[in-house]
Structure formats: C-alpha cells, structure tokens
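Here is the structure we will look at.
Right, chain A next:
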Amino acid sequence: MNDAAVMERPAHLTTVIPDPDMNPVKVEARDVCVFYGAKQALFNVSIDIPERSVTAFIGPSGCGKSTFLRCINRMNDTIDGTRVTGRITLDGRDIYEPSLDVVELRARVGMVFQKPNPFPKSIYDNVAYGPRIHGLARGKAELDAVVEASLRKAGLWNEVKDRLDDPGTGLSGGQQQRLCIARAIAVNPEVILMDEPCSALDPIATARIEELIDELKANYCIIIVTHSMQQAARVSQRTAFFHLGNLVEVGPTQHVFTNPRDTRTHDYITGRFG
Partner candidate 1 sequence: MAGYAFILILFMSLLAFYIGRSAGNRFHVAAGRDTHSLPGYHGAFVAVWVGIPVLVLVLLWLGLQRPVIDQLLIASLPDAMTAGADRAQLSLYISEIRNVASGRIFAEPTEAIRIAANSLVRWEALARWAMLVVAMAVMLVALIIARSRLTPRFRARNAVERVLSGLMIFCSLVAILTTLGIIVSLLYEAWQFFRLVPVTEFLFGLRWEPQIAIRADQVAGQGAFGAVPVFTGTLLIATIAMLVATPIGIFTAIYLVEYANERTRKMVKPVMEILAGVPTVVYGFFAVLVVAPAVRQTGSLVGLEISPNSALTAGAVMGIMIIPFISSLSDDALKAVPRAMRDGSLALGATRGETVTKVLLPAALPGIMGGILLALSRAIGETMIVVMAAGLIASLTFNPLDSVTTVTVQIVTLLIGDTEFDSPKTLAAFALGLVLFAVTLCLNVIALRIVQKYREQYE
Partner candidate 2 sequence: RDQIRVVGSSTVFPYSQAVAEQYANATGAKAPVVESTGTGGGMKIFCGGVGPDHPDVTGASRAMKKSEWELCESNGVVDITELQIGFDGLSIAVSRNNTFDWDLTEAEIFAALAAEVVVDGEIKPNPYKKWSQINPNLPDIDIVVFGPPPTSGTRDAFVELAMHDGCNAYPEIKALKDSNKDRWNEVCSRMRQDGPFVEAGENDNLIVQRLNADPNVLGIFGFSFLYENQDTLKDVKVDGVDPSFETIADGSYDIARPLFIYVKNAHRGVIPGLEEFLAEYVSDAAIGKGGYLAERGLTVMPDDQIKEMQERVRQSIKMSAPAS
C-alpha cells in the first residue's frame, strides 16, 4: 500500500468541506487533545456539530472516535488518568469549566453505548431511572407519562407495554438497545451520543435503530460512531473521518463518501485498510 499521500500535509490539519446548508452549531470543539496517562489518543481535534441532524464519526479501530465522543459528555472523567486539553462548548458554554456540574451536563447530553446496557431492573424502572434522579416528574402519573412517551419515541412501546415490570435484561438485543435509547430520551437531553449502537445487533434490529435515528434527528443533535461506512452513509448528514487520533476530514456525508479530499479518507472508504 502506498501511504506516501498521507505525508503530503501536516497530519493534524483537518480538511473541512464547506457546507452552506448546515444547521446552527450545537457543539463546538477547538484543539481538543486527550491523553490516557502518558499516551496521547487525540490530536488537536476541532469540529463544529450542528443541531437537529446526525453527525457520523468513522475511522479504523483505535483511531479515537469513542474517545472524542466521550469528551462531549465528559464520560472520560470517569477513567483514571485521563486528561483533556482544548475547548468544547455546548450552546457556547465551555463544558470543562470548573463551575459546571457534570451531572447537569450529562443530563443534557445523553449517551447510548455499543453493547446494550439496560440496568438489571424492570423495563419501567430503566426508563424512569433518569427522570427520578433528576426529579423531572412530579408524582407517579407524570412519571408514567414520561416513561410512555420515551418508549413510544424509541418505538418500543407497543412491544413492551404489557410487560413493563419484566426485567429489561430479558429483552432481545435490539429491543435492549432501543430501551437504552428510551432511557436516554427520558431525561430530555439536547444531544444524544451513540457509540456503535448497532454493532452488536442483527440486520433487522439494525434497520429498526437506523429508522429511529432518522426520526429522532428532528428534535435532537445526534452524534453516532460507526464502523460501517454503509451505515454512516445511510443515516448521517455529516461525516467526520478520524485516523490515528487525528480528525482527517469532515463535511457533508455525500461529499465525504463520493469525493474525499484526503488520500487517507479515500483509502479508507475504498477499503484499502481498516
């Protein structure tokens, strides 16, 4: 393989394909570097993520997609020895400023993980967990309403409405993942982060989730990490390509896939590595 092209320009400069139709910016990152102990996992990532649309992060394994995603709701704080430099803002407010309460931040920025991780509780309690701890519902009736609305939005209501008291872990993989999405929606977030939400699912469940993402993008800013370029092409409006900790290229999905400007992007989407 010929990697000479990669060397043509400084690796950490991002090719940004301009996009006049982009929605207003919801999340903005500038020069974000992340270190795990001594090891640097992200190099000077700068990106604008628009609201009410789906942004996909793609790239080979270990390139830092998850790492960057987890910076946005500060989940990286929970790993010992992680250090983040640079600036990330949500609606213009720096999320790393000391006065900010991560509890509030994480309520506003929901997250769905690669492996469905429902709590070992009933379906109802899974969804009600967030509203309860944040005090979003007054009384049982209101809570019931929130749970129902969230499950409906996640397209799960009809399948589970008769067994809300069954354990969430008893559902199939795809249902569990939708339950996790319902759980995230229930606290009424503004941004939803999804880290390879379908990679543990079968094709049919994957399709259901993709439809769901499509519906949700009307109200939320959604960021999805995926290892499947086809999935990125299907669900996202914008795509960012990461490689070895660098954000190589970002722009409208259409452009990135059909007309990549960086050789690395090109090699990746044509399957020459990864």
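Regarding candidate selection, all candidates are chains of the complex that A comes from, given by their letters.
Here is the rule we use: a residue touches a chain if its C-beta (ideal position, glycine included) is under 8 Å from a C-beta of that chain, and two chains touch if they have at least 3 such contacts; residues count from 1.
Small disclaimer: the values here were computed from a predicted structure and weren't measured.
When the candidates 1 or 2 are screened for touch with chain A in this complex, the one that qualifies is 1.
Chain A contributes residues 73, 75, 78, 80, 102-108, 110-111, 113, 115, 117-121, 129-130, 133-134, 180, 183-184, 187 to its touches with candidate 1 in the complex.
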